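Below is a slice of the complex: some chains, not all, each in place.
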Amino acid sequence: MGIHNYFKSLSDLEGINRCPGKFKYQEHSVASHSFKVTKIAQFLGTVEEHHGTQIDWRKLYEKAINHDYPELFTGDIKTPVKYATPELKSLLSQVEEAMTKKFIEEEIPPEFQSIYELRFSEGKDESIEGKILAVADKIDLLYESFGEIQKGNPEPLFPEIYEEALATIVHYQELHCVQYFLESILPEMLEEGVIPYSQINKVSKQILGKKVTIV
Amino acid sequence: MGIHNYFKSLSDLEGINRCPGKFKYQEHSVASHSFKVTKIAQFLGTVEEHHGTQIDWRKLYEKAINHDYPELFTGDIKTPVKYATPELKSLLSQVEEAMTKKFIEEEIPPEFQSIYELRFSEGKDESIEGKILAVADKIDLLYESFGEIQKGNPEPLFPEIYEEALATIVHYQELHCVQYFLESILPEMLEEGVIPYSQINKVSKQILGKKVTIV
Amino acid sequence: MGIHNYFKSLSDLEGINRCPGKFKYQEHSVASHSFKVTKIAQFLGTVEEHHGTQIDWRKLYEKAINHDYPELFTGDIKTPVKYATPELKSLLSQVEEAMTKKFIEEEIPPEFQSIYELRFSEGKDESIEGKILAVADKIDLLYESFGEIQKGNPEPLFPEIYEEALATIVHYQELHCVQYFLESILPEMLEEGVIPYSQINKVSKQILGKKVTIV
Amino acid sequence: MGIHNYFKSLSDLEGINRCPGKFKYQEHSVASHSFKVTKIAQFLGTVEEHHGTQIDWRKLYEKAINHDYPELFTGDIKTPVKYATPELKSLLSQVEEAMTKKFIEEEIPPEFQSIYELRFSEGKDESIEGKILAVADKIDLLYESFGEIQKGNPEPLFPEIYEEALATIVHYQELHCVQYFLESILPEMLEEGVIPYSQINKVSKQILGKKVTIV
């Protein structure tokens, strides 16, 4: 029992890859996803606060950094399984809760158990911080799928993920930070595009043309 | 729709690692696990047949090569989740069956659907071939966990897996092939042991002693 | 000596990559290649049987699952070396046979040696099962090279492999299963194509257009 | 320019390994290190607060999640270089600050620049949150080096890192959370030890002894 096991388990999240099975140019672990979601949530919260929304920063950071930890207990259950029937979804939620509870009772000292129950509970609630987490989670997913498409991944799954992620973000468009994302960040991302191979020829000719006449 | 998707999905099994999360010296994909289980089942069937048991070889090979394919539909659901309650277990089985059925209807041409329904159904039944599959699956797991312990993996999970796998194999000890495994293969495995670092000094001294006197 | 060494050697096939040296987006081990070839042969046999050909399933599965095992003894000798002269080819075959024989004598118990001699002998003979193996082996190679070209691998080796693999498959076009492959599977594969980067812009505009007017 | 570049750069931290060059059984990226440090700091802050210390949680989380981001600008400069002379150290700090300033001016919109200047400044100051960050950073380093030693890494660098990390933690022993770590977590870690190979024999005998008499 103990916090040592808890600290050690953090490293297990470095060994769990997101979206296993499908070919990817770039793998992402659950640990580094959690890092990126927290950084993205930090920016979104900053935009939201700039527009006068009150942000409970402690709550926001806790939701973001902890949001995928329970995946350690349940493994990677595919979404179509999770949502197959309302009955199954409810049962799976109960099991996840029970396993989280058991982990806390076994590993977390009694004086900190209530705090960790809160930390490991579902983060994507209706509070502003819960909504920011939901958006940040999808923005990282959008970047992951965008990166694959941009690099030439022929797997139709990635445009599907991209579409689903963007649709979910748009669903939260009443948030200032989502408006900011759609107006100022997404266009920059889309502008980036790909680098055509012909650029190599162009650059080469420019350099050679400027300085030598031999080619 | 189509067999192309089915063929392509085989490669997805190359990208799914067994037992994700825990540190391992050597990763094993579901594809190569399936290969090894089939080869092990081949040997076990040979022993069984040698003792007069009648083996339906087609059935045995089909069970072995197909046994983990449905993991593509469901993902890697952790065992404690799967078996949390009888109700959940039954619901998850229903979902797996429904998803397998859906895959077959969408991807397999009608004339072959009934054959594939059989191929993707649970292989570990009470037939001799089903039992051999159950044993072969555990023998490969035994080798995987043995390999980690032998290489010095400090994770307590691996002795647990080893123990559980061996206990399951012993559970089938009425089979001739299990007796063969316990009598003739397991002792060889256990004898192998580790290579103490001191052997390097010994070997070095022998070589140097034989040929030079300088060291 | 013994079956333990044989079982352990299966894992060595997980560590041998196909076509070493050339840059690939996706590596494939000999173990997972064997798995895929067996699954493909299973389908081809099913088609063949559907057209009334009698299939010896035990023979087909054994040929498929064992066909690359002798690579463990010989290493990966490049094809142009293997076929450099008829004399060398014959000598290399003799050596491979001798090494396989030695392995069987040293590791396989006497009562099973004759079975394993058969299992480790050249599988691609003139029987229907031998032909299906030859086709299945090339179909997996076709998928491997297709996957590289589709992902943008600029190495001219892969179109060459693709071409050679497809030509060999066509060579067996009198088989029903080859006709099925050429008529029903290959066109699906070729239709798949690539995902143009511009799709990202299109999808983005559709989602944003439907729901927001801000961009 | 823009936040898109900032979001994209988070992924670069997934591709930077800690302590490059030395052989390691397990690699850790800067991204996943940042994740783990934030989770460890969360626990340390919880202990500290439990003992009545007032924690500014927003500050603590921001310090933890951002603390290694400037490594993107400077690369991985080896510690002996960094601390070679006071003059060099001071110059390198100036360059890091200048590059951070330049990044903020170029990529962060004006309205958020002052916030990000604070976020990217040196986190390990004399505040309680700065001290907790310093301890959490060393605890993760302790776990990394402990993991290597436990797995049998013969490189003398890892005991040196372990020693330096533990000595730094002890340096902060006036903190309640450090006392908690030394009293309750470190002993659990040290107890864990290694799994002797002989355990395999013992476990095997127990299982076989209980159930079969054949071995």
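We just call them A, B, C and D in the order they show up, numbering each chain from 1.
Here, a contact is a pair of C-beta atoms (placed from the backbone, for glycine too) under 8 Å apart; a residue touches a chain by one contact, two chains touch by 3 or more.
All of these numbers come straight from a predicted model, not from anything done at the bench.
Whole-complex copy count, one sequence throughout, 4 copies displayed: 6.
Rule of thumb we're sticking to: only the chains that are shown with their structure count from here on.
Chain A and chain D touch with mostly matching residues; of the residue numbers seen at this interface, over half occur in both copies.
Put simply, the chain farthest from chain B by mean CA position is D. Taking only C-alpha atoms, you rotate chain A by 120 degrees to land it on chain C; that is to the nearest 5.
In terms of their C-alpha centroids, the spacing between chain B and chain D amounts to 37 Å. Averaged Cα coordinates give chain C a centre that lies 45 Å from the centre of chain D.
Counting only residues that touch two or more partner chains, chain C has 26, 147, 192. In terms of inter-chain touching, the protein chains here follow a pattern that is not a line, ring, star or complete graph.
Here, these are the chain pairs in contact: A-B, A-C, A-D, B-C, B-D.
Chain A contributes residues 2-8, 10-11, 13-14, 26, 28-29, 31-32, 34-36, 38-40, 42-43, 46-47, 50, 57-58, 61-62, 65-66, 109, 111-112, 115, 119, 139, 143, 147, 184-185, 188-189, 192 to its touches with chain D in the complex. Residues 23, 25, 146, 149-150, 152-156, 158-159, 162-163, 166-167, 170-171, 173, 179, 182-183, 186-187, 190, 193-194 of chain A are the ones touching chain C in the complex. Residue ranges of chain C in contact with chain A, taken from their complex: 25-26, 147, 150-152, 192-195, 197, 199-201, 203-204, 207-208, 211-212, 214-215.
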